[in-house]
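What you see is the complex with one protein chain gone and the rest in place.
And now, chain A:
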Amino acid sequence: MAAAAALEAVAPTGALWGLVHDFVMGQQEGPADQVVADVKSGSYTVLQVVEALGSSLENPEPRTRARGIQLLSQVLLQCQSLLLEKEVVHLILFYENRLKDHHLVIPSVLQGLRALSLCVALPPGLAVSVLKAVFQEVHVQSLPQMDRHTVYSIITNFMQTREEGPFVEELFEVTSCYFPIDFTPPPNDPHGIQREDLILSLRAVLASTPRFAEFLLPLLIEKVDSEILSAKLDSLQTLNACCAVYGQKELKDFLPSLWASIRREVFQTASERVEADGLAALHSLTACLSRSVLRADAEDFLDSFLSNILQDCRHHLCEPDMKLVWPSAKLLQAAAGASARACDHITSNVLPLLLEQFHKHSQSNQRRTILEMILGFLKLHQKWSYEDKDERPLNGFKDQLCSLVFMALTDPSTQLQLVGIRTLAVLGAQPDLLSSGDLELAVGHLYRLSFLEEDSQSCRVAALEASGALAALYPVAFSSHLVPKLAEELRRGELDLTRGDEPTKCSRRLRCLQALSAASTHPSIVKETLPLLLQHLCQMNKGNMVAGTSEVIAVCQSLQQVAEKCQRDPESCWYFHQTALPCLLALAVQASMPEKEHSVLRKVLLEDEVLAAMVSVIGTATTHLSPDLAAQSVARIVPLFLDGNISFLPENSFPCRFQPFQDGSSGQRRLVALLMAFVCSLPRNVEIPQLNQLMRELVELSCCPSCPSSSTAAAKCFAGLLNKLPSGQQLDGFLQLAVDRVEAGLSPGPCRSQAFTLLLWVTKALVLRYHPLSSCLTDRLMGLLSDPELGPAAADGFSLLMSDCTDVLTRAGHAEVRIMFRQRFFTDNVPALVQGFHAASQDVKPNYLKGLSHVLNRLPKPVLLPELPTLLSLLLEALSCSDCVVQLSTLSCLQPLLLEAPQVMSLHVDTLVTKFLNLSSSPSMAVRIAALQCMHALTRLPTPVLLPYKPQVIRALAKPLDDKKRLVRKEAVSARGEWFLLGSPGS
């Protein structure tokens, strides 16, 4: 057996010799890969490769020797894991010896050593030996860049696991002489090395070991103190990296200088980056000191370090108007955020001071600054959890903090109130801090703030958010102190409604509704607020109230927000669904019934806007249902619409049957939108009963010419269901049904527009899921662009195809939406659109441009950029199109391209300047704004290209400075300002 294996191994070595010869003497590169592959696969051993190389390694011609070693090194780089310890020793001896060789050979020798430095089987002591040889034989600093890189790789590899003891200082010197990196890649650099790559590689070496600390830290301090911004940043970032491996031992001698440098940078800098990096370094330093394990008798440098920081910063906190107040607070917070211990140490010193300062200062803006600082420190406490309740450091300050927050909440200054609200939310988030008395007070304030007037909008929104956050934590407090008050308020609102309206009361009702939904963040609260909202809606429907569309919509919006909050909890989700849906459907069915005396409100419920609001409630309440609960619900709702089965509705005595698909009354047909909202939001695996019948009815209704909104709802519903069906016979059947209906409808007749709408929605459903039939339907749609009657609608249809819907065909509603569908649509259809444009007659050309504009507008800009050269001439032509939509869409397409591809665009500068300036006096305000934004973006083109136009542009832009619309003037000002700066000193 062994003999046979040996024979097998020997047999192909002839081929190996051939490969080696071709590489070394024949100067071919290919054989190297073959040799590597053969060694990897076990056909040859490394030893056999060495033997095959034999004479070329000793050849008197250095180029040949270099080539031989190069091959061996390449093999080792790929196969070093196969080496035995004994082989490693021999190879290292060989390579160390070769370091003395001709300089042509050195690069390959270093590559070989790099390969060996990766070996797991490296015997102890050899790393030192290799490094000794490298430093002795080679002058690293004068090697070419590639080879220096190899040496650093060898060092880094050894550093990760091995001993570098005897060479710390030498290693530090050869590496640190490059710090900080000052390198700008030459133009056309074939290696593509960026400055950032070098910075990161060098940082990895410098920060790889604590043994460099005594040499590195003084260097870093020196560079932070230098005048060069990049050196400061690099040093601070390197210090940050070092803290990951250092301990107190390494840092202790340098702490005062490090602190002095960081403090100075943060206090004095004008650069946000220096500030951010300085704070990050301080954070890491503190974290490092907090982490170190100390001997029992050792001094803990954390305390003295923090005391130093406190001493230098705390007095600035007492001057809330002064410039140094914020840098000081940020420094303290950076340190306090590093560990629980640091946080305690700093806050226990700072909080009493800040509390005292708050009372010392009486002006609102000073108090606000102080409270903002307090808030910053409180937020840091959220990071640490304290096992022992009594140890929580904030307990001692609780009463003072609460009274201060309540003071802020009643201050006349909105800004101070705002910080007060945020602070209250943070205090509430601390476990077991607030007492029930504090909570009752807090809820009272939040109630009051929820009704603030229009001019304190930001405060009211913050109060609603805080209510939501706190109600989730303290449901009992909100149930007992907030919900009853809001219920009372709502009842008063209902009384007002019956008496007729006043605008202030109307907005008060609106706020009450918002407050109810905002606090519905806990399941137990939802069980109180949802019935209130539904009851309110029913009351409004009782007939004697004068409720407008907006009132009903407001209730629906609140319901929708509650539904959204219920989505997180399956139980609440089902509760909402089975409570709200029957009620809403009952109200809608009731409203759709023919009656002698139609109350105003009942008609309101059937208005498009109100239906849209109800659609959104139903959708939100359905998407998160579990499939089995959804199946229960679908078994009731589909029969309601198909068979008029009203048994599950809470109020179900109606004067006549509910038959939206058969009945002639348009009111009932409109409610198909609600069916759509429900079935199109169901999870994909929920089976829909009577699907065949449903789909047929929907297609039928979609082409019914009497009421556009119900036929559109039917088409959308059909498309929404189609999108989710698995491929197969059933789907194909429905598609055939739709295509036949569309073709019949598009022929001259009364329902062309309905057939077009069905085509559009079915196309969208298929485009989203990459269905093979989608291209055929898209072509049909594109053909309609030259239709004299439907052309403009077809052009706008492209906008619908490319945009995201909110009610059907959404990802949230479990539709199949492939992420790249826009890109794919673009690739598949833009060539045809462009071709169609060129072939079209003059009167329908704008339809093609508009269609194209819609496609381009929705496309991610990175996808568009490479296509730019082919499309640009068309876009420039589109700028001359008289259609505002085309102009606007083209401008918004060109604007990012000016920013991202200035070189390409500068070829067309003449056209661009002229057309943009023309459009800046368009009758449409939106076009004027977009044109001026493009004029602004033009300044990104290379200055020499622009300078010839500067006087002309500055003159022309004087006109829009006097535009009658402020928003246009604003764009004109910023565009003109930038043009003034072009080529001017100081810009």
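Note that in this section a contact is a pair of C-beta atoms (placed from the backbone, for glycine too) under 8 Å apart; a residue touches a chain by one contact, two chains touch by 3 or more; residues count from 1.
Rule of thumb we're sticking to: contacts and distances are computed from a predicted model.
Hidden from the displayed complex is a chain whose UniProt protein name, among "Mediator of RNA polymerase II transcription subunit 31", "60S ribosome subunit biogenesis protein NIP7 homolog", "Cytosolic iron-sulfur assembly component 2B" or "SOSB1 protein", is "Cytosolic iron-sulfur assembly component 2B".
Of the candidate positions A:60, A:655, A:772 or A:986, contact with the hidden chain is made by A:986.
Considering the complete assembly, chain A touches the hidden chain via residues 270, 321-324, 365, 415, 924-925, 958, 961-962, 964-967, 969-970, 973, 976-977, 980-981, 984-987.
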